[in-house]
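A single protein chain has been omitted; all remaining protein chains appear in their positions.
So that you can tell them apart, the chains are marked A and B in the order they are listed, and the count of residues begins at 1 in each.
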Amino acid sequence: MPTTNWTRHHILTLADFTPAEYNIVLQTAASFQEVLSRRTKKVPTLQGQVVANLFFEPSTRTRSSFELAAKRLSADTLNFASATSSMTKGETILDTAKTYLAMGTDIMVIRHREAGVPNAIAEEMDRLGAKVSVLNAGDGQHEHPSQALLDLFTICTLLDPDYPHLELLKGKKIAIVGDILHSRVARSNIWSFTASGAELHLAAPPTLLPKLFADYGKNRPGKLFLHWELEPALRDADFVMTLRLQKERMTAHLLPSLREYHQLFGIARSKLQLCKPNVKVLHPGPVNRGVEISSDLMDDPEFSLIQNQVTSGVAVRMALLYLLGSGKT
Amino acid sequence: MPTTNWTRHHILTLADFTPAEYNIVLQTAASFQEVLSRRTKKVPTLQGQVVANLFFEPSTRTRSSFELAAKRLSADTLNFASATSSMTKGETILDTAKTYLAMGTDIMVIRHREAGVPNAIAEEMDRLGAKVSVLNAGDGQHEHPSQALLDLFTICTLLDPDYPHLELLKGKKIAIVGDILHSRVARSNIWSFTASGAELHLAAPPTLLPKLFADYGKNRPGKLFLHWELEPALRDADFVMTLRLQKERMTAHLLPSLREYHQLFGIARSKLQLCKPNVKVLHPGPVNRGVEISSDLMDDPEFSLIQNQVTSGVAVRMALLYLLGSGKT
Partner (left out) sequence: MPTTNWTRHHILTLADFTPAEYNIVLQTAASFQEVLSRRTKKVPTLQGQVVANLFFEPSTRTRSSFELAAKRLSADTLNFASATSSMTKGETILDTAKTYLAMGTDIMVIRHREAGVPNAIAEEMDRLGAKVSVLNAGDGQHEHPSQALLDLFTICTLLDPDYPHLELLKGKKIAIVGDILHSRVARSNIWSFTASGAELHLAAPPTLLPKLFADYGKNRPGKLFLHWELEPALRDADFVMTLRLQKERMTAHLLPSLREYHQLFGIARSKLQLCKPNVKVLHPGPVNRGVEISSDLMDDPEFSLIQNQVTSGVAVRMALLYLLGSGKT
């Protein structure tokens, strides 16, 4: 692993991540990506440490990705799912976190359907003087930092597999398309992409992209553009990220129909002709095939980075757990 | 472990298993059975490999058996249960499998309530050029290969603990009794037992054993017989396997009552007098005591191999994971 100057104790948001921090994560993840290509994919880095996955909201891919990352670092893992827990007995979330702290947890990976829960837990842990680190694995519509970091890693390793770093994005055009308003992934992505010299273009129907999103671009190295139609976002884009559309948005009258949404904002091969010739498509998953992206495009390895994203996820989460955990033992 | 000529990449069905393959499984499982009797029951064989248990249908014994087998081979395990997963978000099963592939899964153990799902996943993995192996842990009413292999191993090790092999079944009479129509276990057992020189007798009410089951016996080394009453199947039998009766069969009017079913097809000590003196009884579990088998018989170690089957299950599943996994690293 590279010698690092990592000082951040919790990973809750990317709003204040520095370029140096992004680059440490990218390069640490690259080292682990190399470990994962070896015959023996485990390293003893976090042996004896406990990573508790506290998922107050169900999740397949993110929980498994963190669990596997922890196991490949030789940590012990504890899984908590709220459905089978004392939450039904009325215990508060902070009390649950303090219980896992008292058991000896070193890193808490937390997902909750309400924004701010990981922050609240981290503040309480700090107040108690605890050494435990908190990693936000998705809180409401707020942030999902590890997802945005794996997206960044996926793009940067494509541009330079040997030396992925933030500066590779300089001059690139990235489009994020879809239900930005309700997406914690998009918010974290906006922070990471505008931290570089990239041009970031958001595109969605007006109901899913309020004007105030323009504020995210203030005082950021990268430029942020908002569009209420798809074409200007796609024109000459190097990377297009499309977001999952929750079907509940329609019953809330934010959208007319899935079919119309797909026609106007769904990503299909024909629309990619507006982009750079070697454009790549990303999606944080799980995908509604035929809604936000056409099924054939999702499966086309010439365009789709979706599987790369999942693979990157394990390496990036290993990096995050390593950076948070290596100072503890 | 024995040096093997194992070439099969997925284990989806026993329909085309060769005698050589059965014998490799039996002898590899015997080696692991020996490991399990040692002080230290773990071997480092699959260290660093990932076994993902993708159970789209709930299961206690099969999932735990595979999980323990994987852990005793030092593999890392990921458990997926559909109730707490993205399946509720509308992701397709193939997409779930591809996600676990992209995370670095080496072996997928798959259970699904619909026949053909493991095959479909295996085909997709092959199409993608992925090295991952798929192991069918029960698909609908189709097959449950590892269960049939552990049944075979249980019987063969009883006949020769030091050298269990298929030829030991030559001239033996085996009866399978119960709801054959709806049983994936029975279908896999029919393939394994007719692969040997055994005589296999199926017995069930006509509603649970259609005539077309006779087709399974065509062009097989062993002979297959169908009976709509119990006695001819039991007469001089060496082994009697009784199957779980789903109570739903009655509401579907396939059966008059549990009491009558037990009288006609339930296995009790009195009925075993028709069999060979040292007849043994098997059941894949979980058992409806007093329905397909009498409670006292189930617990009688003189007759019942039911606990041996569970113990064999871990050794056989270690063998299967070993055979699929040992070529990967």
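We adopt the following convention: contacts are C-beta pairs under 8 Å (C-beta built on N, C-alpha and C of every residue); 3 or more make two chains touch, one makes a residue touch a chain.
Because the structure is a prediction, the values reported are computed rather than measured.
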For the full complex, which residue in B:Thr18, B:Gln263 or B:Gln307 touches the chain that was left out? B:Gln307
Contact residue for the chain not shown (choose from B:Thr60, B:Ser257 or B:Asn278): B:Thr60
From the list B:Leu36, B:Leu94, B:Ala115 or B:Ala130, which touches the chain that is not on show? B:Leu36
Looking at A:Thr62, A:Thr96 or A:Gln307, which residue reaches the missing chain? A:Thr96
For chain A, which residues lie in contact with the unshown chain of the complex? 47-50, 52, 76, 78, 80, 84-92, 95-96, 98-104, 329
Even though one chain is not shown, chain B touches it at residues 36, 39-42, 58-61, 64-65, 67-68, 71-72, 81, 83, 244, 247, 285-289, 307-311, 313-314
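Convention: only the chains that are shown with their structure count from here on.
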Given a C-alpha superposition of chain A onto chain B, how large is the rotation in degrees, taken in steps of 5? 120
Measure off the straight-line distance from the CA centroid of chain A to the CA centroid of chain B, and report it in whole Å. 41
